[in-house]
Structure formats: C-alpha cells, structure tokens
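All protein chains but one are shown in place.
Then we have chain A:
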Amino acid sequence: MRNLFTCLLALFMLPFMAAGQQGRVSGKVTDAVASGGIPGVTVMVKGATTATQTDASGNYSIEAAAGDTLIFRSLGFAMQEIPVAGQTILNVVLEDEGTELEEVVVIGYGTQRQRDLTTAVATVKAADIAKTPTATAMQSLQGRVAGVQIVSNGAPGASPTVRLRGIGSFEGNAAPLYVVDGMFFDNIDFLNPNDIETISVLKDASASAIYGVRAGNGVVLIETKSGAYNKPGEIVYDAYYGIQNPQNVLKMANAQQFVQYINGTGSAADIALIQNAIQRYGRSRIDPSLPDVNTDWYNEIMSPAPIQNHNLSFSGGGESTRYSIGGSYFNQEGLLDLQRNNYRRLNFRVKVDSKVKDWLNVGGNFNVSTARQYNGENTAWFLAYFGVPILPVYDDGNASATPVKYANAQQIGYRSTQNPFFPLEYVDNRNHVAKLLGNFHAEVNVWENKLKFRTQYNYGLSFVNTRRVDFAYHDGVTNHQSAIRRRNTSNYDQVWDNFLTYNDDFGKHNLNVVLGQSYRSEYSELLFARGTAINPAPSRAAEQFWYLQNATDFDLNDIGDASDPDYNSINANLQFLSFFGRAAYNYDGRYLLYTTFRRDGNNKFQKTWGNFATVGAGWVLSEEDFFDVEGIDFLKFRASWGQLGNDAISPSVGLPTIEENNGAIDGTRVIGWRLNPTFDLITQWETTVEKNFGLDAQFLNNRLSLEADYFIRDTRNLAVTIVPPVFPSAERRSVGEIRNQGLELNLNWRDDLSEDFSYNIGGNIATLKNQVLGLGGASGLNAGTAEFRQRSIIGQPYQAFYGYEVTGVFDSQQEIQDTYNADFAAERSLVPGDLIFKDQNGDGIIDDQDRVVLGSYMPDFTWGANLGFRYKKLEFAALLQGQTGYNILNRKRGEMIFTNDTNIDADLATNLWTEGGGSSKNYPSASGLRRAWNQVMSSYFVEEGSYFRLQNVRLSYSFLGREINGVTWPEARVTLTAERPLTVFKYNGFNPEVANGVDREVYPIPAIYTLGVTIKL
C-alpha cells in the first residue's frame, strides 16, 4: 500500500493553472411552439464542468468567459450551441426535437452524445426507476431493456438475478459489474432507487471494454442524483405505501384429493396412516372416509404484507457549489406469518460539487446505508408444499411437544414432522448490513477547457453480520438443542482513478481522448462461529440473551476465519492495477470512430497482465447530402468489436496444497494434514470477444424510433470444473468456451396530439441463443444433482436439463410389449400407468444412452411493451413483459424419489393416470409415482416456464402549484401503482421465475399495490 502511495503521490503534487476571463451570462430559454419559458433546461459551458438549469420560468444565469460557447439542452428539444461572444444576455429559443439523440449518455470515464455512439448502451432514467416499488433498483429494469434478463426475487430486500445478454460465465451467477459513481460493486441492493439519476446498461463489449477485466458479464453504470448550479433549493418528499399480495398460489391436493391419491397407490402402509390420522384427529362428518382435518398449508403460513418507502431530498446550488442531500426509509414485510421476515433500510446521502477555483472543481459523495433483514426460513415453503393436508397445525394431544403443541406427522406414522410451523416458530435469521460508499474527486482544467485532469478516489465498505438462532424445542418426538451461529464479513474495497480528457474540434473533425490509470484493491475478512445449548435458552421474549457467550459448547468444526464451508467464501487480499485510454472521433457528425484500450494487472491468477481493446464505427446515413428519404429523420449504422475480461471468478491456488482435516482418535479431537494433489489452475480471467451490429433510426418527425442490435458474444478461457480420474473433488481449469448470440429490437412511438394530450407506445424484444462450445476436451460436464441431472454439452445450452423424453403413459401391457424388448420390460416390471420413455437409439431398452437434452432455463425470447398517455395532469403508464422458450425443473414433484409419503399438487392429484379410458397421458398412475421407473429425470419433471405478465400499471395525477384560498400549495403528485397484478403461465408452481431453473423452495413473488405521493417545495 505504502508503495502505491509514494508512486502516485506525484500526481497529486502537480500544480495546475488555467486561463480565461470569467463573466456572468443570463437569459431566458423559451419554447419555439408554446412560446413559454422552459424550466429545467441544462445550460453548460462547452468543454467545462460549469453547468446550471433554468428555473420554473425558464431563466438562467451562468458564469462564462467571453470566448466560451454555451450549450442548451433539454429532453424533447434539439440541443443548441451558442457562442457567448462577449454578450451578457442570451435569450434562446429551443426547437422541439422529440428525440433523445442529443442526450448525453454516461459511458465509462466520461459521457457521449447518444447520436455519436457506436456502441449499444441503454439508459433508464429516474422517472422509470421510481415506477417500481422495490428495494433494489435493478428490479425496475424488468421488461424495459432488451437483452437484460431480470429474474425477480420475492423475499424482502432480496436482489433479483440480472443477466446481460445471456450467461457468459459458469461461476458467480454471471452478475454484471455495477459502477456507482465510479466505485465497483457486485450488486446495488444498498442503494435507494430514488437516489439514482440514471442507470446505463453497457450492453456490448465495445461499450464496456474500458472496464477491461471486470466487464465480462456486462457493466451497469449508476449515476446518483446531483444538484444543479444556480438553482434554487428544492425539497422533495416522495413516499409510497402498499400491500404485497401473494398471487398464483399453488393449489395443493386437499384432504379428499390426497386420500383419493393415497388409495390409488394401493400402499397398505400409507392407507394405514390415513386411518391413524382419523384416530388421532377425528373423522370428518361430511365424508367419513376422511380425517376431520383439511389443512391448506400455504394459507396457514402466508398472508399479505405491507411495503413502504419514504424519501426526503434537498437539492440545489449556488454559483460555485451544487448539492444533493437526502435520506430514505424503506420497509418491506415478508409474506411468511409468525416468523420475523422483513427488511428495513435507512439511507443517507450527500453529494456536493464545488468550483474552488476557476480551474479546479472538487466534489465528494457519501452514501450510508444500514439495513436489518430478517430472513424467512425457506424450509417453511418447502414443508408447506409437502405437508399432508390431513395434519392440523396444532395438536393438543402432542403432550410432550414444548413450548408449542404443534402437530407432528411422525406421530401418525409419517417419516418427517412435515409441519412448517416448526421452522417458522423455532428459527430466527437476522442480517445486519451496513454499506458505505465514499467518493472524492477533483477535476482540473489544465488547458483552455480542452484538456482536463480528473482524479477520483472511491471507497466502498460493507459489513454483513448474520445471526441464526435455533431455539430449543421438542416436537413431540425429537428433542432439538438450541444453537446460535454468527458470521461477520467485512469488505474494504477501493478504486483510485486518474485520467486526462482531451476534447477538441478542428473544423468538422471532433475528437475526444481519454488517458488514465487506475488502482483497485479488494480486501475482505470473515469470522464465523457456532455455539450450542444456549443458556438461558433463547426465547423471543428475551432476545437480549442471544449471544454466543451464553453457549454451553462450541462446534469446533464450525468456527473459522479463513474460509467458510457453507458459503464458499475466503478471505481475500486482491490487488489490481490498470491503464486505459479512449478515443472517439467524428467527422461532421456523419462518420464515427471509437476505440478504447485497457491494460489490467492483478494478483488473482497465474497470468498477471492482460490487454483489452475495442474498435467501433458508425455511419450516420441521414446526414449525407444524398440522403433524402421522406419520413426518415435519422438513420445510423454502427458496428463494433470488443474484448472483455471477467475476473469475478474464484481465484486459484495453482499448486497442490496441504489441507487440514480432523477426526477423533480415542475420544480426542485430532487435527491432521493431507496433501491434496488436485488444484484449481485458473491461469487467467475469462475472455470475451463480442461483435455487435446496430442500427438507430427516427421516423415520421422523430415520433417513431427504432434501435436494433445483433450480437455474437464468444467467451473463452472459462473457468470450468473438469473431472480428474477417480478423484472425488473436481478441479477448475480455464478451458471452457461459450457463445451467446441474439437480436434486440426496441421500437417506440410517441406523439403529442395537443398540448393536453400525448401518448406513447413501444416495445422491445430480445432473442438469445446460449451454446456451450468447449469444455477442454470433455464432451459434456455434469451439473445439477445425480437424480436430477443437468449437463453442459457441446453445442447445447449451459446446464441443460438432461434425461429421458416422455412420449406418453402406457395404457396396456400390450403397449409395453410393443414398445420395448420383452425381457427388459419384464425385468423392470413395467405396468400400465408407467411413463413411456422414448427409446432414442432404438435398441429396445431404456438406459443412459437414451437420455437427451430436455430444455434450458435460459429464455430464448424476452419481451416488454409499454403504453402510456398524459391528459392534462393525469398520466397513465403500463408495462407488460414476458419470457418464453425456457424450462423449469419441477423439483418439488421430483422430491418423490426421496420421500413419497408427502402431499402432491392438486393438478397432479386430479390428473393421474387411471385404469380405463380418458385418463391422463401426461402423468403416471398414483402407484406409478412411487415406482423408480417414473422417478428418473425425464421431461415429466421439466416443464415449460413461459409467462406473460402485466408488470406495472401506474396512474398519477399532478397538482401543480395551485393557489387555494390565497395559499400557494406546493407541487404535488398522487400515484396509484399496481406491480405485477397479473401473471399468466402454465407451469405448476408458484411463479415461473426461477433463477437457476430448479424450483424446490422459491420465495413467492407477490403482486404489489401502492399509493404514492410526491410533494415538491
């Protein structure tokens, strides 16, 4: 560290000076059509950081030199550049543009005009982000950006899974890099969505190549809100309150359906259990063949829960300083009853910029986020599915159960307790999360607003303290000891960037060059311990005693600070050093060229240094003299090629290691060593090369806009596990290769029919083909579990479901004989009601050779559509989205292979194959469910996941500074939002969004209805 500082101290010591007579320019910006003042127009000095915004009447005032050029920019208007030329009053009329082409887009280490881009960048603005009631901003991107797949997570405070253009890595969820005001993060769960100004998704390699070795999974740039110079202070209170309502609740078999199914199995032992239930809990008076119990477990454990957010911000600025200060409180309750299950987050932020000297601008940015999260015990969801409906919640006869007399299915003969109230009542999971982001930057105008030097130092601190408390209880059969496990992690990450930006115009030649250097480090610490037999025994009434110090014993196999066996994380001290550069050139706005280069060094892999480059070009055809096509206002073709790296994979030790193990020798715990001859050898980061071809166009007076992109993204040197001969643990090697390719289209129509009425309608679609191209010599690589095999096979999607193809259900012995070799059928004792597996190789028998790819959990096709209108002060917006062409493994139905005395879902129970005509050809018979033949991985378990969803509907009404009874009321807006009110799908589960495609115990995703209010002072 010290070494670094001495090295870079020189940069700080360099003195700077700049020239230029300063004066003040003021004026009014008006609308060419409506001829009123336009509020909120950005006015900036070209090539400088000086900027301000017009006030409510369109007036502005800005510091500028006589030779400067002022830029006036506002959404929906054509940008204008006007030289000051010694004037002090400059009134400007802006022409309606109706296009976002002139908008400035945030790219890495700088900005670029939308129309000059040669890369694929999608920007989502504050207004759209705020539409979604959620803890994490990325959720609001669902359906809005083509090529970004968002898989929702319903648990309070949980982040969705985000995939940019498919899966380009076998590790770490392939999550993109988030750059928040220059700092690198793995996720942005700590940010208040309301504090975000823009989210820029750098979709192609050319756009993200400047982030080099971190950019392989895509980059998402987050700019937090800033104040504006010369803008009166503004206070904004923004809040919503709503209800989360479980939807698409899976129907489980009720007592009658369950008993009918059990009778169908013909299993005397199981039928006896029903009699046990009748004996213990009484006989139903309505149907004497049933017990007097009919428990709907989902109904018992789940109920609607509130969600709310309050946000207060102060922003504005004077001549030389601008600020944005705010705080927010977010609270989301979980759907689970009884157990503490919620997420609360308190955020504070300050962002200040100041022109200390006319050549120096310094600023700082702090964001403090503290959150407390009580995680629901996921086992409860699992048990609610499997709990038999003939078991009540409580059982007064369960005398030995303490402290609460919950019913225990073991007492009527079932293998497990089955009652989800045990984990709900007797487990408490708490996370305390604190994340701090500190940023300091200084920008020096080195030479006449053309050459600028910027240094920015970012520090990210995050602390996650988890505590799991298991209460002591007796379930009536088994006694359970209390335990506390605590796990604390601290992450100290820093990034220090220093770069020069050079901007110049030579006639029609426009040039922008960036040259810089960056240092980054990631340091993390971990400490965990588990104590047992807590004394006093933990109870919810006395949380003040929930400490490890009160443990009677410790579990020495569960104490550590180097690596955590449960979480696969290790302490880390990682160092990164980078150099980067960018050049963007355009000739007359017609011919665009773009290139970046980054050289990255690290101590994580055997290979230390790597280079990442990109080149891109664009041709704005509509700017050519010869181009004169009626109805086409703008047409640009662009193409790019870029290289990326992904270092977000576990490091590798690269050599055999000595590992510790332990065991009992004569009742004494003994630590021993063993030589592990296998090792991970990840020689380098994963490398991606992507080609992107795009088209941007505006038609019909800019009312219709089109963006299209086609990409081929090849990733090599993927860290994949290879199976060494005979050894139980796999080794990781940099030998995998995967391809993602697809087409993205974005079409939007927007029209203002009158001053009072405008509307917009649009949509986006994205296709994705994911294909494994190489595995270092192996033809396939197993994933999933042995019973529910997934396999990455060359030429097939990553981790595709792999098993037997079901073509129907056998109706007769004759059909069985006609289908398979007679000896085989006899040996397997096949009977009608068993599934028919396709004999792929036609050898008359079914064996591992007959397995085929049954589908992938990656959607082929995702789409979103938006619709909105504004009538006077009433605004309506709706967003629809959907995904098709993917599969979900219904692992819940698959659980039958391990335990078959549990409940099944109603659809299965009522559609089982039965003797005689007209029965199901999809499901086996009741007894067939329990035969090994039908339990192997087959298309019976792999279901279509496609869904259509009404994602977001929002109605808002604005009260603009109205005067009532002589009092001017503040500007206010009331909003009604329905998030995910409707989802339509065929899949037999709670929801069709399952991040890894395996649905075993997924937290339900609720519909959310909120009422919101915004007040501006």
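By definition in this document, a contact is a pair of C-beta atoms (placed from the backbone, for glycine too) under 8 Å apart; a residue touches a chain by one contact, two chains touch by 3 or more; residues count from 1.
Criterion: contacts and distances are computed from a predicted model.
Visitor: Would you kindly match the missing chain to its UniProt protein name, picking from "RNA polymerase sigma-70 factor (ECF subfamily)", "Phosphonate ABC transporter, permease protein PhnE", "YCII-related domain-containing protein" or "Starch-binding associating with outer membrane"?
Guide: According to UniProt, the chain not displayed is called "Starch-binding associating with outer membrane".
Visitor: Quick one: say which of A:240, A:519, A:597 or A:941 touches the chain that got left out.
Guide: A:519
Visitor: Just to verify: which one of A:356, A:556 or A:753 makes contact with the chain not shown?
Guide: Reading the full complex, the residue touching the unseen chain is A:556.
Visitor: Check each of A:89, A:269 or A:286 against the chain that is not shown and name the one that touches it.
Guide: Here the residue in touch with the unshown chain is A:269.
Visitor: Any idea which of A:127, A:286 or A:658 touches the chain not displayed?
Guide: Only one listed residue reaches the unshown chain, and that is A:658.
Visitor: Spell out, residue by residue, where the missing chain touches chain A.
Guide: These residues touch the chain not displayed: 3-4, 7-8, 10-11, 14-19, 267, 269-270, 272-273, 400, 410, 413, 415, 446-448, 451, 453, 474, 477-481, 483, 498, 500, 515-517, 519, 521, 531-533, 551-557, 562-563, 570-577, 579, 601-604, 608, 651, 653, 655-678, 723-729, 778-780, 782, 785-787, 827, 847-848, 897-901, 930-932, 935.
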